[in-house]
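All protein chains but one are shown at their positions in the complex.
Chain lettering (A and B) follows the sequence in which the chains are written, and residue indices restart at 1 in each chain.
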Amino acid sequence: MTGFVALAVVAGAALVGVGLVVAGSWLVRVVAGTRRPLVAAPHVGGMPVVEHAVSRWHVRWPTLALVFLAFDMEMLFMYPWTLVVARSGPAAAVEMFVFLGILLVGVGYAWREGAFRWS
Amino acid sequence: MVLRRLAARRPHVLTIAPAPVSPDDLPLRLAVEVELARRRWPSATSPADTDVLLVLGTPGPRLAQVVRAVWATVPAPRVAVGVTTPGAVRSVLDDAAARLAGRGGDTTSDCAVQRQHGRTADTGVGDRADTGVADAQMADLAFYDRDGLALDAVHVALGPVLPHWPAGLVVHATLAGDLVTDARAEVLDVPATVGPGSRGRSPLGPDRTRLDILTRVLGLLGADHLAARARDLRDHDPEPGELTTFGRRLARHRPLRWATRDIALVGGPVEERTVEQRVLALARALGGSLAPPVRPTPEKATQAMIGLELGAARLALAAMDPDTTLGAGPVAAYAPPQGEVTHHHHH
């Protein structure tokens, strides 16, 4: 568990590092007299913006995300599996790659259905 | 201040150029590009990335509005300068760098653009500029995907100040996510003309026109070394052998072909049917003393963007390189419906 405590310390140090950059920039901008941010229209080429951009986004890859999720769950099992496969012998390897093979067949089906092409 | 002088050694430059209707416009743009490349000053991708706003030639009233709007969104320290003749480019850029480094005047309020075109909104540092989007509306539901779900449509006017974008062109687009579902062309200050216009008669000549188009396509793809090579060949009288060598190199470049594949040019704006074929044709014709490449009207080129993903649409537009001197529009800007927002329902 000490490893994760050390990582928490590293995270704190990294945050302090970001804070130092922020403080440095702040100091420079105070000296230059540009401390406050400029509030400006979003840029799409210089013409006036009439609508908010943050609205429902037409995500055209939901099938891809689902296929990914199935595969990603499997990868979670693969991490502990790497530690025991050499000891457990061929049976563990066969099980894992049959599982991967089934997933790849699923990927092939999704590909044929056009899940990976959307534009 | 030392810091400011150091930072001013490599200013990012945002250039705004009118559609090249005047015979002086094209040589000016080329002279500016040559000089920026010589100084290794990068071109800014957006106003947020800008140190120097450089206005080429004399913008008409519509483009002047754009110049003012863009200037209001550039964060300090910043400098705006204008240049009207190729001979003045060097001194104008020297002047811009000096002012950015904090020598010779206030960089945030006293600028050539303001003197030239006048100012309406107060763009004082830290002040809220007149942005117009504060009372903007949420996008209305207007599209249905194949599952019958209503999807939001965003109306945007793309251009004219975008990287590797045809000068003066505005595309009034409707976006469903990153898909262009509708697009209409307008060339600022150049209304549509009747007739074939200057089709194929670019003052640059066939090969330099091809290299000009390729520079922009390669730049958009982030292929900076190839783009710089194309620009060098365009700007420094190359030997015919060099041109054919470069053309062959591009045509054989598999990653480049792969990156431009699968973008159809619908509606026949140019002879080629896809962006890949268009880029290949431009590359293969280099140094071959062939007729100049066809450059479509802005309307036709913009029509071909419909149905494409935004990135693909940008590539298609750069590859077609519409001739903005032919003019297009004007198009009435999209006005969001006032008051009650109506929701369409799918049955």
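Descriptive notes on the structure:
In the analysis below, contacts are C-beta pairs under 8 Å (C-beta built on N, C-alpha and C of every residue); 3 or more make two chains touch, one makes a residue touch a chain.
As a convention for this text, contacts and distances are computed from a predicted model.
Entry comment: the absent subunit's protein name, as recorded by UniProt, is "NADH-quinone oxidoreductase subunit H", drawn from "Xanthine dehydrogenase, molybdenum binding subunit", "FN3 associated domain-containing protein", "ABC transporter permease subunit" or "NADH-quinone oxidoreductase subunit H". Although it is left out of the displayed model, the omitted chain contacts the following shown chains in the full complex: A, B.
On the side of chain B, touch with the chain left out of the figure occurs at residues 3-4, 6-7, 9-10, 12, 37, 40-46, 48-49, 51, 73, 75-77, 125-126, 131, 133-134, 136, 154, 156, 162-164, 175, 177-178, 215, 218-228, 231, 255-256, 258-259, 261-262, 309-312, 314-315. Interface residues of chain A facing the missing partner chain: 3-4, 6-7, 10-11, 13-15, 17-18, 21-22, 24-25, 28-29, 32, 34, 37-45, 49, 52-54, 57, 59, 61, 64-65, 67-68, 71-72, 75, 78-79, 82-83, 85-86, 89-90, 93, 96-97, 100, 104, 107, 110-111, 116-119.
By definition in this document, only the chains that are shown with their structure count from here on.
Within the complex formed with chain A, the residues of chain B that make contact are 1, 3-4, 16, 46-48, 66-67, 69-70, 72-77, 125-129, 131-133, 136-139, 143, 145, 151-152, 154-162, 165, 170, 176-179, 262, 308-309, 312, 333-336. Those residues of chain A that touch chain B in the complex are listed here as 28, 31-53, 55-60, 119.
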